[in-house]
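All protein chains but one are shown at their positions in the complex.
Per-chain residue numbering starts at 1, and chain names A, B and C are given in the order in which the chains are listed.
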Amino acid sequence: MNAPLAITPETPVASAPPLLRIEGLSKHFFVKLGAFGQKSAEVHALDDFTLDIRRGETLSLVGESGCGKSTAGFTILQLYKPSRGRVVYEGVDLATLDEKALRPLRRKLQVVFQDPYSTLNPRMTVGEAVGEPLLYHQRATRVELSSKVEQLLGDVGLSPRFAMRYPHELSGGQRQRVVIARALACGPEFLVCDEAISALDVSVQAQIINLFQDLQERYGLTYLFIAHDLAVVRHISTRVAVMYLGRPAELAPKRSLFSTPLHPYTQALLSAVPEPDPARERTRRRMVLKGDVPSPLDPPSGCRFHTRCPLAIDICRAEVPAWREVLPDHAVACHRVGEAIPVPGA
Amino acid sequence: MSSPALSTGPAEAPDETVSLWRDAWRRLIANRLAVFGLAVVALLILVALVGPWLTPYDFLSQDINARNQAPSLVHWFGTDDLGRDVLSRVIYGARTALLVAIVVTGIALSIGVLLGAVAGYAGGRVDAFIMWLTDIAMSVPSLLLVVVINTSLKPPLARWMDAKYLETLNPVFRETVWIDFVLVFGSMALILWPPYARLIRAQVLSIRSRNYVTAARALGLPAGIVIRRYIVPNALGPVIVAVSAGLGNAMVLESAFSFLGVGVTPPTPSWGNMISDGLRVWRTYPHLLAAPAAVLGLATIAFSFLGDGLNDALNPKQWRK
Amino acid sequence: MLRYILRRVLIWIPSLLLILLGVYALAFFGAGDPIKLIFMRAPGDVAYDPVRIEAIRQSAGLDQPFLVQFGHYILNLLQGNWGNSLITGRPVWRTISAAAPVSLQLGLVTIVLTAVIAIPLGVIAALNQNSRLDYAILGSAIALWAIPPYVAGPLLMVALIVILPGGEIPYGWGGIFDVRVLLPLAVLSMQPIALIVRQTRAAVIEVMGEDFVRTARAKGVPELIVALRHIMRPVLTPVVTQLGLIMITLINGAIFVELVFGLPGLGRLTVQSTLDSDYPIILGITLIGASLVMISNLLVDLVYPLLDPRAGQARQGR
Partner (left out) sequence: MSSSPLLSVRNLEIEVSTRRGPAKVVDGISFDVERGEALGVVGESGCGKSITTLSLLGLLPPGARVSAGFALMDDRNLFTLSRPALRKVRGGRIGMIFQDPMTSFNPVLKIGDQLIEPLVYHRGLSRAEAWERAGELLRLVGIPGGEARLDNYPHELSGGMRQRVMIAMGLACEPPLLIADEPTTALDVTIQAQIVDLVKDLRARLGMSIIWITHDLALVSGLVDRIIVLYAGKVVEEALVDDLYAKPTHPYTRGLLASLPTLEGEETRRLPAIGGTPPDPGRRPPGCPFAPRCPLKVELCERAMPPLEPVDGRNSHRAACWVTTGAMEMAA
């Protein structure tokens, strides 16, 4: 664990102006309940999310399903209209722009989804899919289109022959490469990778992870990497934000988070990750959380984690914990930071 | 260990490329019933187009000496009470049937697409209002409505056209087919549009939330392109199926109205008014009923098979395999 | 739930008003003055006296503007006065309530018949998918679908006469338990049966491919129980929905069947009154027909959550 980290990318300095500044971002959905849709309720998918995304970093967003990490990605990109809060990019609050005004900016902020098949139009060839944003954003003329498409396909490791294929003729990994090429065609600065590798076969995941890293170096991209697999996150990230039930729980540079997790939820997550090592796995004792994640329809009062937290005390039930920078660049929202965890963990 | 990740790997791209449309076509022609349906429908279209040159007799020419003849070598399907050749009338009826089917389905589909798309896109109050209208249109007893429209509006319209003719002597106002277009076809379309509107609305809602549409938005593509290249082609499958079934329905509906005396206006032959005429005398001259009824039944079954085949071929559930 | 029903029923009021307004407008602007119609149809010896007609029109309020007349009609309707037939002069309500039981009984029995015959046939076809049996059932269903009831009716009638020489022609009404009702019922239920057979078959085939059916088999549940419990329960939801929607088909089908078989129901009344331009009756039938469809839609929506416990799950809005 304490091996020297010789080849990690330089952690961008906190003082440089961020690429994106996210302030108090919230997204609530309204749902109909009851057999006849007679009741209406509010899903607190994302609450009070504040964060700077620094130029050139890979910021990972981790947490369990329903924790709001994908909602955060979609809301930052204005694919969901935020309920509250600001997303400042190049001095403009994206939340105040309408769809038309957003369009030129969308070029710079791209996204790669979890299931590549569902994000490709089944009736367009790979060449058309990749070529469309090139043409629309005037990054290529019709004459140079096919050579630019070929170049982009080459960038993601696909031969030019793929340009004539339809998505249903490709494997999962190949489709994800196409989706990445399509995002690159816009010439983005910032790429949201929403569970971009979790639908892929194990032996293909590593290829795509490497591809992301190569592209980041070549194009100076900034990533928001949304994932649930902590081992992958540890490999790829510069900083990591842990989310629980719509709220950020902890944010830290990768090394700091994995060596000194402060939030009990982070500790539980880390402890739950299995390791490909039979001897260790057989003997290790996990910090297993009780119960399930509560419904975002009716989130618990105070600290949302208190219903499952082994350290919860009265204040946790009553007050939302403040966001505190406890270690350098390492912030956490927990009333009981530094308390001993009753179960020996990772 | 050096990684070959960025190299293409064994990127044997598939040797032949197949679009989903071509794939669906293959599935369609692998289905025997659908091929039967397709063949009959194709034949029907052919007959409707070149029918007037095929018919052995003029569909209107009466032969007093050859009334109510049984089928024979001279008149394959026999003759009717005015001595008109039934085969010729059935062939010409194909043209009427196709005209009814296409015009009525066309109008109904246009109304449905317009209202359905607006409802699906606008949502909220507009959606609720359009869906309310759709519900109302679906709860009016449809045959009653058409009959009422026709019985109440046909005479005044006919009177108006006669007056217009006397005034202008323009032969356009002698063509009863205009009355059919406006009233018969119009009232049929009026009761047939709601299912199309519902279908289009559902398609818009479902496809709009698909990931590839979100992806297209994320690419910064303008709404026009998203609709034209992403939503419409993918919404087409179920609409094609519905239209195929709708064409058959419209033909049957016309015959029902003819039976009630409010269908295509004679002397234009339609299978419907032939069946309706045949029903009056069918105990003595069964061929007058059998010929148009059999042809109509065949056409209905053909559209049914074709619709089912198209549904299987275009059913997105099978695409993933 | 009560509030839901109340809300739904409240929406009926503007819906029915709009429908009635449409038909009333057709009568008013299309068919023309009812009094003139009466006089035009009257036997020759009644003089066409414009002064007298005008007097009758004024006393009946027929010289008033369209909306005022329509308002009067609605007000009368609310007090239970549906108007009088232009032909017989009898109250519309009495005429309709004499005819309605015939159609309602036929309709209900048809729905039951359809459910009892079509659902098992659809299930059998699906369980033997692509076998001869399946093709036979599906083929018959499509054939039934393709024969219009007004063709099937006379054909069946003759077939019966040929098979049973000297037998009574099944024409007329003798109550729902009369043998003569069998043929109209058969014709009336042909298309609904075809529809439900195909729907059931498709639904069963879809459910058979679901994971939970595999789970049931993996538990060692006998095949019969798998079919009856695990497959049939989920299939009922779409099929019952469809059964409810058949109401519209039935109302239309009744028109032909009652005409062909001489049954004194709402269908025949519909045809008769449209031929006579007897608008008070047409309006009454429209009102009844539309209400029936709306009620059956509401019933379907109320039954739905009973069949599918998931109906209460969260549905995302905007």
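Everything below uses one rule, namely that a residue touches a chain if its C-beta (ideal position, glycine included) is under 8 Å from a C-beta of that chain, and two chains touch if they have at least 3 such contacts.
All values derive from a computational prediction rather than experimental measurement.
Residue in contact with the omitted chain (choice from A:Val156, A:Leu191, A:Val232 or A:Ala312): A:Val232. The chain not shown here is touched by just one of A:Glu90, A:Glu144 or A:Asp292, and that residue is A:Asp292. From the set C:Ile87, C:Leu185 or C:Val221, the residue in touch with the chain omitted from the display is C:Val221, counting the whole complex. Those residues of chain C that touch the chain absent from the view are 210-212, 214-223, 225, 229-230, 233-234, 237, 307-310, 313.
The set of chain A residues touching the chain not shown comprises 1, 3, 5, 7-8, 64-65, 171, 173-174, 201-207, 209-210, 213, 228-232, 234-236, 258, 268-282, 284, 286, 288-289, 292-293, 346.
One rule holds for everything that comes next: only the chains that are shown with their structure count from here on.
Comparing the CA-atom centres of all chains against that of chain B, the greatest distance is found for A. Comparing each chain's Cα centroid with the centroid of every protein Cα atom identifies chain B as the most central. Between the CA-based centres of chain B and chain C the separation comes to 23 Å, rounded to the whole angstrom. Chain A and chain B have CA centres that are 49 Å apart.
For the pair chain A and chain C, the distance between mean C-alpha positions equals 55 Å. Across the assembly, chain C contributes 318 as residues in contact with two or more other chains. Within the complex formed with chain C, the chain B residues making contact are 123-124, 132, 135-136, 138-145, 147-149, 151-153, 156, 252, 255-256, 259-260, 275, 279, 282-283, 289, 293, 296-298, 300-301, 304-305. Interface of chain C with chain B (complex): residues 11, 15, 18-19, 22-23, 26-27, 30-32, 142-143, 145-148, 150-151, 154, 158, 248, 251-252, 255-256, 270-271, 274-275, 277, 282, 285-286, 289-290, 293-294, 297, 318. Taken together, the chain B residues at the contact with chain A in this complex read 3, 5-9, 11, 13-14, 17-21, 23, 210-212, 214-223, 225, 229-230, 233-234, 319-320.
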